[in-house]
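To start, I am sharing the structure in question, which I have written as structure tokens.
The complex appears here without one of its protein chains, the remainder shown in place.
Take a look at chain A:
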Amino acid sequence: MLKNYFKTAWRSIVRNKAFSLINIIGLSIGIAASLLLFIVVQYELSYDTFQPNYNRIYRVATQDKFDKDITYNSGIPVPALKALRAEFPQIQFGALQSAYGSQVTVPADKNETGNKFIEETGVFFIEPQLFDVFKYQWLTGSPASLKDPNNVVLDEKTATKYFGTWQQAIGKTVVLDNAITLKVNGILKNTPANSDLPLSVIISYVTLEKCGQSYNHFDTWNTTSSNFNIMALLPPAVKMDDVDRGLLQFSKNHYQPLQSNSIKTNFLQPLSTFHFDRRFASFGDHVTSKSTLLTLSLIGIFIILMACVNFINLATALSVNRSKEVGIRKVLGSNRSQLFGQIMSETAVIVGISILAALGITWAVLPYIKHIASIQEQLSLFTIQNLIMVVSIGIIVTLLAGLYPSLVLSKYNPITALKNKMVTAGVSGVSLRRGLVIMQFTISQVLIIATTVAISQMNFISKAELGFNKEGVLILNGKSDSISLSKQSAFKQQLLQIPGVQSVSFNNDPPSSDNLWSTNFAYNHQPDEKFQISLKFTDADYLKTFGLQLLTGRSPVESDTMREVMINETLVKKLGIKNPNEVIGKVIRIGRNQWYPVVGVVKDFKTSSLREDIKPTLITTRKTFYYCTGIKIRTQQLANTQLAIQKVWNQFYPEYAYSSQFFDENIERFYQQEEQLSLLYKIFAGLAIFISCLGLYGLVSFMAVQKTKEVGIRKVLGASIISLLQLFSKEFTILIIVSFFISVPVAWYMMHSWLNNFVYRIPLSSWFFITAIVSSIAIAWITVGYKAIKAAIANPVKALRSE
């Protein structure tokens, strides 16, 4: 029986070649697209789940409640570690201090300064106890390897990078930041890529006792740095809420005596939110918000639904043609369930073919997935989870697509079916079909609107007036230890000798960055203000190098320590002062420091990404914080200039690896996730339109056959070609307009909330919506046009002969 089903199914598919092809193309693209999205979502959700204690691991994070807002910090003051251990003895704590961007020097015979590696991720000072909380696999050594100072554990790939093989690394020494000699006495297996705590260079925590200062590791209750984290493993019976209550009391006891201008509280952040909570800094490669994952999943579901809609539409439309076959089968004794089975198996065959094609497409596209998602790892398609997913997609799609047409066809009354008078039976099918077409075009139009809005916002960002010059500025990452500092002015002089170099500025931070160094402050001998200011330490050439503009006054004079300060426009406004000239000569105190005079006001510039407001900022001098060198270079002969700069660097700092980026590239990185989302919208809007047009094309081809006679008669009666084209396009046009009105509020809500991520954003103008409807109608007309024109210009005599 089943064999017979599939045999007839196959024949019917071959007979209706065009329609089968449309279905298979639509379904396979839809399934492939959804499969890709589901793989991405599943991968993101899998972050850290390999940790055996996944559900019991927490970070002790910090929040600061100010007058108006709350800031969150993944870090905690260093002394809290001892206090927590004393006050929460039932909980296991482990601490880590990150040292990202550190340089590891591997001594080498040939190269007298050794091989230098800058490690952007995975460098930590870690307590052995952390490995009670997080589990990692050890190739050799154990957490005890980290008990003594000046020991280091490497992961397999880093050990291989330094020494050729990990076995050769054991017992060798490396030098951290040209200051600390470390002995390799343990090797970890590489951390899985889906980890928010990837480890590659792990230095024993006790090493910090001697060098904490260089890594901003201060043993005081006053400082909270996101570089210092405390992780906790709760015993199975202990609840997070109970611990949080305890931490509330803990915070009162320890932070209230400090009398800061905020209320500081520690609380637990579960490991299961590490990857999704953008309020906290991450040690992993990226953070993905749950709402992004929801968007991805919804798009995946919608794309599959659209492909199913095509199937249902074409199948019900075609059923009119098949009514005769059904009638004959019924007269010959086939019953409803047999007919039902037959049509379901046809669907299953088409879905099966589509799934095979979809797997092929997915396999081919998977390597490019990193462009739409922050996934660097090569994902594999053939895993058990994916297999289960594919099979369930197959079953769901078969049911979704096949159920309705099978029910409709098997229900036919054999007499009317034989007469081929399907007018009455077709009526319900027609309204269902309209509903489904409306759904398709609603999704397409929402995606078109989303795409145009996202593209315009990203354009707006790239063209936005930043208040500084981002082009042609090279950023060198340096070190601020005393030896390097003593060479700074000579280094600068040498750089300025290079013809392509226009100016050089030492500073702690370029004008716009993700870094945040903020503090409480007081103005004009008043008590501390209720808000914090962000600090930038720069030399006198900062304005010139980055193209910042002075509003009034002047830059602070060159000095190795703090002497004078300059503030930005926003700070002036936040202090409630109208005339910037008023602040010149007044004094400001930051932290517990002394009072310094304000000598200038700088015109506002964007201090961070356009998602955020401009921060009230203070700019002053202090040589020990100049980690960063900004070099403004002429755009001609860029490569030569860069080479010359590197040569000067190696001459002055042979023990430091040279590393440089262009400032504008750094800024682009702020918007990586937005760029990806915008690309994603582009791709899926395209796919959605393609799939709906495919369906539309199928429907119109069918209509053209159905209406051959009607078109013939109308032509005989004098219908013009235009009026015949209207016959085909009118209904679709109305359906698109209806779906437009559904998509407007949906898209408006969606993109309004997306744009709200940005402080600097474009208005959601009606043009986005007009573009969507005009382009949908145009695309639909083009799709319908060919078939309709062909039908309309056919000779009516032929049409009527076909009776």
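Criterion: a contact is a pair of C-beta atoms (placed from the backbone, for glycine too) under 8 Å apart; a residue touches a chain by one contact, two chains touch by 3 or more; residues count from 1.
Note that in this section contacts and distances are computed from a predicted model.
Undergrad: Using the UniProt record as the reference, specify the protein name of the hidden chain from among "Methanogenic corrinoid protein MtbC1", "AsnC family transcriptional regulator", "Cytochrome c oxidase subunit 2" or "ABC transporter ATP-binding protein".
TA: In UniProt, the chain that is not shown appears as "ABC transporter ATP-binding protein".
Undergrad: Which of A:R56, A:K536 or A:K715 sits in contact with the chain that's absent?
TA: A:K715
Undergrad: Which of these touches the unseen chain: A:L21, A:L248 or A:V797?
TA: With A:L21, A:L248 or A:V797 as choices, the missing chain is touched by A:V797.
Undergrad: List every residue of chain A that touches the chain not included in the displayed model.
TA: Answer for chain A: residues 421, 423, 709-710, 712-720, 723, 795-797, 800, 803 touch the chain left out.
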